[in-house]
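Every protein chain except one is present and positioned as in the full complex.
Take a look at chain A:
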Amino acid sequence: MSLRGLVKHFDTKLAVSGVSLDVPAGSFYGLLGPNGAGKTTTLSMAVGLLRPDAGQAFLLGYDVWADPVAAKARLGVLPDGVRLFDRLTGAELLAYHGLLRGMDAATVDQRARELLDVLELGTTNKTMVVDYSAGMRKKIGLACALLHAPRLLVLDEPFEAVDPVSAARIRDILQRYVAGGGTVIFSSHVMEVVERLCSHVAILSDGVLRMHGTLDAVRGDRSLEEVFVQVVGARVGTGSELAWL
């Protein structure tokens, strides 16, 4: 995936100003940033959900906005803050995604059952996704993104609200996926996860890309958290505020 000078305004606010980023094939890329940094906006523009005011996005060599069909066919997305078709049950939702991607029914059935089983969502469960907990929704969303075995996975906050056991399982799945030649880019603000998984890291704040490169190059001999706090320029607590608490 490569992004070239992506810009997006909301009303008068500049949400993303000129982000250019190259995600090498086969990398495990972590996109870090504080709340409101523009992570979701950037990823939405990269996968063709949000039209950028300027700039280009290429997925596996295809221009997302010029040749959307070719670009999207090899892409799996887990958007954040976007609803699922939540009046379907988990199994129905997976079948829906599989058929939308033009897969044949037998493959869809087999993979859907396997995914539901591995992610512990229950293969015969009749609960609608709307009644799922937040963590279960993340998992079913991830399953939908994985179903058609894409070459590139774009995941927005995949570990948010997921319990530790499931998170470990998702990490395991993603690591095997990258080892098998896939590419993952995901956003997060959990340093430990990024530090443990990623080969490459980019830090975004206020819509600007502050640092990017391989994990070792970005953190040097410090911890990723130190680098992150320094780059983002967080306030240091003095202990005097919120004294009434």
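As a working rule, a residue touches a chain if its C-beta (ideal position, glycine included) is under 8 Å from a C-beta of that chain, and two chains touch if they have at least 3 such contacts; residues count from 1.
Rule of thumb we're sticking to: contacts and distances are computed from a predicted model.
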Name per UniProt, for the chain absent here [options: "Glutamyl-tRNA(Gln) amidotransferase subunit A", "Mov34/MPN/PAD-1 family protein", "NADH-quinone oxidoreductase subunit K" or "ABC-2 type transport system permease protein"]: "ABC-2 type transport system permease protein"
Hidden-chain contact residue, picked from the options A:Leu49, A:Val118, A:Ala149 or A:Ile173: A:Leu49
Residue among A:Val77, A:Leu119 or A:Val218 that touches the chain left out of view: A:Val77
Option touching the unshown chain, where A:Arg101, A:Arg151, A:Arg171 or A:His189 are the choices: A:Arg101
Contact partner of the left-out chain, one of A:Asp22, A:Asp63 or A:Glu92: A:Glu92
Interface with the undisplayed chain - residues on chain A: 11-12, 47-51, 68-69, 72-73, 75, 77, 79, 81-89, 91-92, 94-102, 104-105, 108-109, 112-113, 116, 122, 124-128, 131, 144, 244-245
